[in-house]
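Only a single protein chain was left out; the remaining protein chains are all shown in position.
Right, subunit A next:
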Amino acid sequence: MTNKSSSPIVLYGTRFLSPYIMLFGFYVIFHGHYSPGGGFQGGTLLAVSLLLIRIASGTDLAQLQFKEYLTTPLAALGVVIYFGTGLTALIMGGYFLDYEELPIPGLEPAYLRYWGILIIELGIGLTVMTVLTLIYDNMVKGEDYA
């Protein structure tokens, strides 16, 4: 998957675009409380900004942006964030994923639910971003080894 023939216009264009797509992805995740959006959509946008660099400048150069071996542990970390939030609420005396019981001091129950939703959306976004990148990386690797 070496990409020797790509023009500098493609390289610098994608390098210019990628941070803005990533910024929009974070906006979609964090603004999901007020507008359409959330973890799945924002995570897909984050993955797009990573895949754009990977397609345009080749897999080797894209390791500078996001290391390949980080994808699987971070995807698992996203699931653990979500499940750990639910489990913390369960241990603190509520139901599973009952955000009212989260041990964050100084917040009303309604705002605890607000922050609980934000935490699980972050977990979802992390998992979706890394899994999409992982699928792309594995397909490239499979092409090389087949």
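Following the convention adopted for this analysis, a contact is a pair of C-beta atoms (placed from the backbone, for glycine too) under 8 Å apart; a residue touches a chain by one contact, two chains touch by 3 or more; residues count from 1.
Definition applied: contacts and distances are computed from a predicted model.
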{"item": "Protein name, per the UniProt record, of whichever chain is missing from view (\"Sigma-70 family RNA polymerase sigma factor\", \"MrpA C-terminal/MbhE domain-containing protein\", \"Linoleoyl-CoA desaturase\" or \"ABC transporter ATP-binding protein\")", "value": "\"MrpA C-terminal/MbhE domain-containing protein\""}
{"item": "Positions on subunit A contacted by the hidden chain, ascending", "value": "32-36, 38, 40, 71-72, 75-76, 78-79, 82-83, 86, 96-97, 99, 110-111, 113-114, 116-117, 120-121, 123-124, 127-128, 130-131, 134-135, 138-139, 141-142, 145-146"}
